[in-house]
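Yeah, one chain of the complex is gone here, protein chain that is, but the others are all in their spots.
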Amino acid sequence: MNVIVCIKQVPAKIKIEIDPKTGTLASGGVDRAINPPDLYALEEGIRIKERTKGKVTVLTIGPAKADESLREAIGYGADEAILLSDPAFEGSDTWATSHVLAKAIKKSGQFDLVLCGKQSIDGETGQVGPMLAEALGVPFVSLVNKIEELGQISIKVMRMSDEGHQLIEMMLPGVINVVKEINVPRIPSLRGLMVAKKAKVPVWNAQELGIDPAVVGSAGSPTRVAKVFFPQRPGKSEMLQGNPESQVDQLLEKLRQTKAI
Amino acid sequence: MEYFLSEQQKTLKGLARQIAEQRILPVRAELDEREEFPWDLIKEMASSDLLRVFIPEEYDGLGGGCFDLCLVVEELSRVCGGIAISYAASALGVLPLILYGNDAQKSKYLPAVASGSRLAAFAVTEATAGSDASAIRTSARRDGDHYVLNGTKQFITNGGEAEIYTVVVMTDAAKGSRGASALVVEKGTPGFTFGKKEKKMGIRSSATRELVFRDCRVPVENLISREGMGFIVAMRTLDRSRPGVGAQALGIAQGALEAAAEYAQQRVQFGHPISTIQAVQHMLANMATELEAARALVYATARTIDAGARSFTEESAMAKLFASDMAMRVTTDAVQILAGAGYMRDYPVEKMMRDAKITQIYEGTNQVIRNAIALEVLKRKAKQG
Partner (left out) sequence: MTADGLGDIWVIAEQRNGHTKAASYALIGRARKLADECQSRVAAVCLSQGVADAGQLAAFGADRVYLLDGPVPDGWNDDAYVKELVDLARRDKPGVILATSGALGLSVIPRVAVALDTGVAANCISLDYDAQNRILVQTRPAFGGSLMANVVFPNKRPQIATVRPHAFKKGEPNSARQGEMIRVDFDRRSVTAKTKLLNVVKDLTEKVRLDEAEIVVCGGRGLGKAENFGIVAELAEVLGAALGTSRPPVDDGWIPYAHQVGQTGKTVSPRLYIACGVAGAPQHLAGMQTSEIIVAINEDPKAPIFEVATYGMVGDLFKIVPLLTKKLRETRG
């Protein structure tokens, strides 16, 4: 099976700073890592490749530095990786991201299955997987926690639902979002990491992908971040003093007043 | 301290840390409690090629040196000394083969260890021969194409779990210490059984057993080097493996220091975290300084060995000595900083203290190690005339 895994390079730690002048993220110099939920998608992709003697290609959109994460993915066991990079892509929203990924996937050739992590730890929208499926014109299943059967024309997956689980059959090619419950990601191997260092990672830009810069990036995306700010907590914490009895009484009074309980 | 590791070394260290934190950390307390050998973790390490580090490239290994091994052992030990030693003891077990084995022996045994399908162990110690290694009594009588082994080895790390044993035995008692030889004995050889698993103070997930030989027939091809070379093989092996014990001690101490520092910042007494108390700060400072000094010595020794130094018996002994004594002090202080909580098994430091103790004992007790160092010092003095 030809498997594609979409990953995102995110800040390794989520405590971030805003550049007071521009009101945007001061992201320079922050350690970056593969979005942890994507590791489960990557692991599942590699397992599928091993079961079907297929191939895993990893894609990511990012600046040149994102090459590191792609090599890390190869270290885990991916066969190939492609970096989608262009200044025009910067600041893309989820629609634009899925648009770029869809173009890249179409360009990369035949594929059977695309795997994505549930959501990124920075944006936390979980939208790219389904949007990508629609852009590719293929089916989509969310919250997959087990792949039950791999066929030539379809696969059967378990997904999490409101009451428990559902067993779904999806025609191929298709896209799935996986959750952590699906597997325990392996640790990369030393030889894998060494191969990764020497691997060739092609870079595709907007022109090569046939993407009109006007529809992507911060300028072209359907949604735009008008402002970022630190959340206002309703005033400072109110510390309830006294002995436990007194503290509990005070708390109960406050909670009843605000109708919290 | 920034040691300016090469890209390869950084990758190795990073991978060992990843395994330690993601796989070993969640189970270390349980494995220690149940005294269970970490087979699952060995398999994990094997899939990551960690067991290839100490095997030469020609035999499916990655051809790492002493320093590479130290980096790995230190990272593993930072999380659990018991699991780290199961890894390191296998490296120790194949070292005689790597140093003195012939091609046939290396081809036969090393690839299996590299792939993680078989573990190794090194056996010298007996009931009557600990520090006094030359007092070993296990005999190997030549009989046609075989040696017939009789005797018992004691306190062997990986005993019972390993399949490949490099054993030092007496082939000619009349020659005294020149009458010892090193042999490879495989688990399952008729006449080779194991004693009960020892109940230990620390490194409890590691397996320690007696090796019992009763008319055990071992093929002559399994002789490592020549008859009579037994103690030379053993000495040269230990010279190269002692920095590894030092690395184990470094890792255990590092884990203890981090636990103590973290606790000190969270534990509030008299309205403030205890990390604001100078007495505690000074303890942490001493711990950190000693640890850094030990690290410098262990690393320097490992690097000099890898760079091709001709003799390093003294440095190797010093690295082991200093690091292990340091680890015992640091872990004891860590328990003290955690105080009541530190004494409880729910917190990780008492285990670290229990684990640290063995580093002062095996691969030469620190007393016998001091003897060896003193001899070197005096030899030098004598040479100067």
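In this document, chain identifiers A and B correspond to the written order of the chains, with residue numbering beginning at 1 in each.
FYI, a residue touches a chain if its C-beta (ideal position, glycine included) is under 8 Å from a C-beta of that chain, and two chains touch if they have at least 3 such contacts.
Bear in mind the structure is a predicted one, so any value in this text is a computation, not a measurement.
Summary of contacts with the chain left out: across A:S108, A:Q127 or A:N205, the touching residue is A:Q127. Mapped onto chain A, contacts with the missing chain fall at residues 11, 13-16, 18, 25, 36, 93-95, 98, 121-127, 129-131, 133-135, 138-143, 156, 158, 161-171, 174, 177, 180, 221-231, 233-234, 237-240, 244-245, 247-249, 251-252, 254-255, 258, 260-261. One chain of the complex is left out; on chain B, the residues touching it are 25-26, 29-30, 266, 268, 271, 273, 346.
Note that only the chains that are shown with their structure count from here on.
The geometric centre of chain A is 42 Å away from that of chain B, both derived from CA atoms.
If you check the complex, the residues on chain A that touch chain B are 186-194, 197.
Remark: chain B residues 7-8, 11-12, 15, 18-19, 22-23, 44, 47-50, 52-53, 62 touch chain A in the complex.
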